[in-house]
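What follows is a single structure, written as structure tokens, with notes after it.
Note that one protein chain of the assembly has been removed; the remaining protein chains are unaltered in position.
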Amino acid sequence: MIQEPHKAAIIQMFHVHKYYGSKNALVDITLDISKNEFVFISGPSGAGKTTLLKLLYLGECVSEGQILLDGMNLSRISRRQIPFLRRKFGLIFQDYKLIPTKTVFDNIALVLEVTGKKSRLIQKKVKSVLRTVGMEARLNSFPPSLSGGEQQRIAVARAVVGDPKIILADEPTGNLDADSATIIFDLFKEFHARGTTIIIATHDKELIRKSGNRSIYLKKGCLQSSSTL
Amino acid sequence: MIQEPHKAAIIQMFHVHKYYGSKNALVDITLDISKNEFVFISGPSGAGKTTLLKLLYLGECVSEGQILLDGMNLSRISRRQIPFLRRKFGLIFQDYKLIPTKTVFDNIALVLEVTGKKSRLIQKKVKSVLRTVGMEARLNSFPPSLSGGEQQRIAVARAVVGDPKIILADEPTGNLDADSATIIFDLFKEFHARGTTIIIATHDKELIRKSGNRSIYLKKGCLQSSSTL
Amino acid sequence: MILSFFFKRAVQDILDNKVLNAITIFTITLSILIIGAFTLFFINTNDLMGAWEKNIRIMAYLKPTTPESGIQETEKKLKKITGVYNVRFISKKEALNRLKNQLKRQSSLLEDLNANPLPDAFEISLITQPRVWEKIENIARLVESIPSIDEVEYGQRWIEQFTNIFYLFKLTGYAMGGMFLMAAVLIIANTIRLVIYSRRSEIEIMRIVGATDSFIKAPFYIEGIIQGAFGSILGITILFLIFKYIFSNIAGEFSTHFFYIRFLPFAISGCTVVGGMFLGWFGSYLSLRQFLKL
Partner (left out) sequence: MILSFFFKRAVQDILDNKVLNAITIFTITLSILIIGAFTLFFINTNDLMGAWEKNIRIMAYLKPTTPESGIQETEKKLKKITGVYNVRFISKKEALNRLKNQLKRQSSLLEDLNANPLPDAFEISLITQPRVWEKIENIARLVESIPSIDEVEYGQRWIEQFTNIFYLFKLTGYAMGGMFLMAAVLIIANTIRLVIYSRRSEIEIMRIVGATDSFIKAPFYIEGIIQGAFGSILGITILFLIFKYIFSNIAGEFSTHFFYIRFLPFAISGCTVVGGMFLGWFGSYLSLRQFLKL
């Protein structure tokens, strides 16, 4: 898929810095991501990929600079608005962040419950998304009893169940074999086709090369290149 | 490296089954792993790779069958002997299992402290192993403040610091870029050259192909093939 | 409807975290037990001392010259004094009989009297109130100021000490009850804080998938209230059983006719349950405030 440079940007970062104490996790990042783009963020371990995603959903605040998201300035957002901002995102975390005391079903349903969806609808949607990722049989299992790859698939299911505007995926296939990974990627492509903006952080250059989408390359917190292969 | 079939086996599994309730995680596994072998366990998500490793260090007990480890029958081992059994292993977990409230240094030092090593020696060894994995600067950081790949490297460091007889690594490079992964693999090869048995669970066929070692292929808990490529 | 949704979630939550909930409820039970036991102890000791205190009387002796009509007038005046509970007329004849009774063995002394030298008198009992010695003194002074009253007599030294010490006892009792209550509140809040602390990653995850603060808090509040209710009902029930057990075995021998040992009145028990529910909520409130700050 080829990037359209002048499409409306959904994410704009201007000279963004992120410091953790004396550690510079991100240094002077300026970039645009358009609506309905499919973009990779790559770079070696510790480059700042996860940090970049965190800034977008306000998991962390920027230390310096500005981020515009869908027209809103993230530094101006009040505490009470944060949950509503987050509902625009489908988030897949590197460490999954599933609730260990809740069943797979409840973990996924949570995303719909917070928006006040009807219980019947929730049932239907959760089951359907679980079928997509091939985990429909583990509806009532608890995350600690799942294998690494199974947990990752649940995390993906949770991210997409709410039909988000933007999917932020941090190494979404790191623990998956080639076949399962293909299923997940097909799912992302399907959402992309329906208009969702997709941002994937990964260290896997192979993956990026195969998909042929734009990739943003970070190194030690600095933007090295933003290239369409 | 080419397998020597009649070398003394360090691990022997006879008709091993593992059930989680009604779920069969492993079915009738019989296999030998020789001393100083470098072997991969591969298979799709949920195949039973992690479960197989768990049985070896007694993280779980076998449901049926026998495992001989270094001549000991694991089903006959008493509770009090388990810690000493585990000290033979260097373990790298899929979810790292670092202690979040202890610094990187303390996390790694723990392995040596449990065996009663002198504090001076511990200092030296931990620092040296951290240098090897490229994390010497983060000595006093806490795991939650590290990136995914950094945590994984700490997990590797912890596994090798005690000079174990056997290294069990569960997806040891899943969150690492190619360069860091190479460093870790070189480390494993170094240990292998010094006589350590190395068992790596991974879904990454590429990795196995490149290394050219024996791989054990699991699928839905069954042993599909045990081949030297 | 919304509430029933949150209620369902709270119940589900309790079932998902059985260990933590059991520990919280158990801690609330123990705290209620401590508070309840002390209240029980204090109420009964208070009753007991109150019963003795009732025996405090002021004797007001009339001038021998007072006419019949003056006696009635004095009685009316006495009854008007605030703090006076009852006034009883004691004729000189009755007084002599009482004295004879009191002296028992020595009553032979009084046998060969021909005239009764004792005066008529009023026995004044006081309202049961937290009494300090000064208050009794004030009343006595007022009584003495009535013209037809010749002399006033009230209590010996030990009664003075008794009323003062009783007042001190009550005061420290209330202070301690308050302290215990505060300690219990803090202990319960602590426990709930620990529970929420051990569930903080769960809370973090909820926030990250877009849950509003009230969505996260509501079930915790409901859980706290349920825990408080369970804990306090359990606490009071256990206290009651212990009470019954001890007093069916021991107290029988100690029943007296001017003092009955009683359990916590129904109103206090009810308040305790309501208080327990409030406590559960309050503990959750305090802890959540802390964890949801960022």
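A few comments on the model shown:
Order as written gives the chain letters A, B and C; numbering starts at 1 within each chain.
As a working rule, contacts are C-beta pairs under 8 Å (C-beta built on N, C-alpha and C of every residue); 3 or more make two chains touch, one makes a residue touch a chain.
On a predicted model such as this, the values are computed, not experimentally measured, just so you know.
The hidden chain, counted over the whole complex, makes contact with B, C. Touching the missing chain, out of B:A25, B:V39, B:V111 or B:L176, is residue B:V111. Of B:I41, B:L98 or B:I154, it is B:L98 that touches the chain left out of the display. Considering the whole complex, the residue from B:R87, B:K189 or B:K205 that touches the absent chain is B:R87. Checked against the full complex, the one of C:A175, C:L241 or C:V274 touching the unshown chain is C:A175. Counting the whole complex, the residues of chain C in touch with the unshown chain are 19-20, 23, 26-27, 30-31, 33-34, 37-38, 41, 45, 48, 52, 55, 61, 99, 103-106, 108-110, 113, 117-119, 151, 153, 158, 161, 164-165, 167-169, 171-173, 175-176, 179-180, 183, 186-187, 190-191, 193-195, 197-198, 242, 246, 250-251, 253-254, 256, 258-259, 261. Where chain B meets the omitted chain, the residues involved are 57, 59, 80, 82-87, 89, 91, 97-99, 101-102, 106, 110-111, 113-115, 158.
Keep in mind that, in the parts below, only the chains that are shown with their structure count from here on.
Among the other chains, the CA centroid farthest from that of chain A is the one of C. The largest tally of C-beta contacts between two chains is found for A-B.
Averaging C-alpha coordinates per chain places the centre of chain A 62 Å away from that of chain C. The distance from the centre of chain A to the centre of chain B, with each centre set as the mean of the Cα atoms, comes to 30 Å.
Shared interface positions of chain C, i.e. residues touching 2 or more other chains, are not present. Shared interface positions of chain B, defined as residues touching 2 or more other chains, are absent.
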